[in-house]
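Every protein chain except one is present and positioned as in the full complex.
Moving on to chain A:
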């Protein structure tokens, strides 16, 4: 139990991370650092998208499965790690500075 807390806290404190959400298969947010309305939106929309992405991957190759989904938009990057029962969603603002 403590490890879960620690992991989530560590994720949240990474540079650029705006919010973290853990959702279950029914779309109920178990753990979230954002406000309720945003959480509900992210949970609902990303769940559908992940399902679609997963079915796409499996259609092409039934032995394959979706491990991670990354959506980069103009403002930030939404990362979703799906699992059978739960899904971890993180919204991060990626750094655009060029690294030498």
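Operating definition for what follows: a contact is a pair of C-beta atoms (placed from the backbone, for glycine too) under 8 Å apart; a residue touches a chain by one contact, two chains touch by 3 or more; residues count from 1.
Note that contacts and distances are computed from a predicted model.
> Pick, from "Dynein, axonemal, intermediate chain 2b", "Palmitoyltransferase", "Sorting nexin-30" or "Major facilitator superfamily (MFS) profile domain-containing protein", the protein name that UniProt gives for the chain of this complex that is not shown.
"Dynein, axonemal, intermediate chain 2b"
> To test your reading of the contact rule: which positions on chain A touch the chain that is missing from view?
1, 3-4, 7-8, 10-11, 14-17, 22, 24, 26-31, 36, 40-41, 43-45, 67-68, 70, 72, 77, 79, 81, 83-88, 90, 92, 94-99
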